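With one protein chain removed, the remaining protein chains of the complex are shown where they sit.
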Amino acid sequence: MKLSEILKNGIFDENPVLVQLVGLCSVLAVSTSFINGLSMGLAVIFVLCCSNIVVSLLRKVIPDTIRIPAFIVVIATFVTILEMFLNAYLESVYKALGIFLPLIVVNCTILARAESFASKNKLIPSLVDGLGMGLGFTLTLSILGAVRELLGKGTLLSGTAAEINVFGEGFQAAGIWVAPPGAFILLGIFIAVFNVIMKKRKAKAAE
Amino acid sequence: MKLFTILVSTILVNNYVFARFLGICPFLGVSTKMETATGMGFAVTFVITLASAITYFIQHAILDPLGIGYLQTLIFILVIASLVQFIELFIRKTSPGLYNAMGVYLPLITTNCVVLGVTILNIQEKYTFIEAITSGFGASLGFFLALILLSGVREKLELADVPEALKGVPIALISAGLMSIAFSGFSGLV
Partner (left out) sequence: MKETLKLGITLLVITAVAAGVLAFSNSITEPIIAEREKQERFGALYNIFPDAEEFLEVDEAKLKEVQSTYPNITEIIEIVSGGSTIGYAFNGSAGGYGGPVNVLTGISVADNTVAGISIGSHSETPNLGDRIEDPSFTDTYKGKTTTEKLVAVASPSADNEVQLISGATISSFAVLTAVNEANEAYLVYFTELDVEPPVEETEEEKEARFMSELFADADEFTPIDEGLLESIIAENIFVREIFEAKAGGEVIGYIFKTISGGYGGELPVMTGISLDGTITGIRVGANSETPGLGTKIEEPDFQDSFVGKATEEELVAVPSPAAENEVQLISGATVSTDGVLYGVNGAREAFLAIISQ
């Protein structure tokens, strides 16, 4: 596959969140605001790319029977490194992600990409695949976060200096959107909308 | 008394699926039928309770004394993965019937965030050994409960007139959201 195709694949056709339906725990929990969603997405991109790189480099070295545990070790190592450095240098992000930071280890996307792509492909394609999947994840998560934030708090970019109260200071938003129920419902709607869009695209491409 | 509080908290008030967002992937993947839900529920309960016990020991006997707490994520996930492998082999050899019922779900449990989540939270909450096991057991029961509830709803949804775009996962998620609202009524119970 061409590199650009690999990239687009991760964002659209095999979008980890909306199509593959993996890593949903983090999606639901951390999409409470645009910034939170973005932070988690970037964290996943980091781990995904690093893990894909290492797995691809070592793909001829790791024996087949123990490949899954080996992948897990690689992924867990990068997640832990990320944890340490975030705690030291970007404490607010570390706190915002909370327990979902170590849980990136069990984000099925990363293990799945290691298993199905990086272990069978060269370095550059693996890196691009990681980037594509990560971008798909990040875009979905950030947009979902922005919508939840808007509906649930009436703000955008909350948590940064650039926080905007879109509906004005006195706006009483429906807190349910930033709470668990809102996450479930909005994600369901997102997936439905995404499916409709993808179907239309496919129909158009087929014509 | 605290054990009871932990149980009520993990099963109802802070249900791992509806309030803490853990275990969503299997939650959606396995809840299409009551049968599969039950199989997964049992498997998860087994793994989490055992994992809670083992990781407790590892944390207090190895990680803490040696000051290598930063290896927690790595060690815990390896323990869980090995535990699952071991349990799968064990069940396959000793009870083919049981293996048919829940064995196939076991590999999926490794990447089930509930397991890793529970074990990490047990340490964070500074539980004692018994409390950790209770918390693990309660978490799995809560997960089990959520699975059964949703699969019951989904079986009925199969026969309902759902708009095309919402069929499958979207409507399941929306149902889960409504259930989550219901469960949030438990807050303040303990």
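Order of writing sets the labels: A and B. Residues in every chain begin at 1.
To be clear about the criterion, a contact is a pair of C-beta atoms (placed from the backbone, for glycine too) under 8 Å apart; a residue touches a chain by one contact, two chains touch by 3 or more.
The structure displayed is predicted, hence computed values, not measured ones.
Novice: Let's see if you follow the contact definition: name the visible chains touching the chain that is missing.
Specialist: Even though it is not drawn, that chain still touches A, B.
Novice: Out of B:3, B:34, B:54 or B:71, which touches the unshown chain?
Specialist: Answering carefully, the residue with contact to the hidden chain is B:71.
Novice: Which positions on chain B touch the chain that was left off?
Specialist: 1, 14, 20, 68, 70-71, 74, 78, 121, 124-126, 187-190
Novice: In the whole complex, what residues of chain A lie against the chain that is missing from view?
Specialist: 32-33, 62-63, 65-66, 69-70, 73-74, 76-77, 80-81, 84-85, 87-89, 91, 95-96, 98-99, 153, 175, 178-179
The rule we apply is simple: only the chains that are shown with their structure count from here on.
Novice: Contact residues on chain B for chain A in the complex?
Specialist: So the residues of chain B in touch with chain A come to 18-25, 28-29, 70-74, 77-78, 81-82, 110-113, 115-117, 120-121, 124, 165-166, 169-174, 176-178, 180-181, 184.
Novice: List the residues on chain A that touch chain B in their complex, please.
Specialist: Checking each residue of chain A against chain B gives 21-26, 28-29, 68-69, 72-73, 76-77, 79-80, 83-84, 99, 102-103, 105-108, 111, 176, 179-185, 187-189, 191-193, 195-196.
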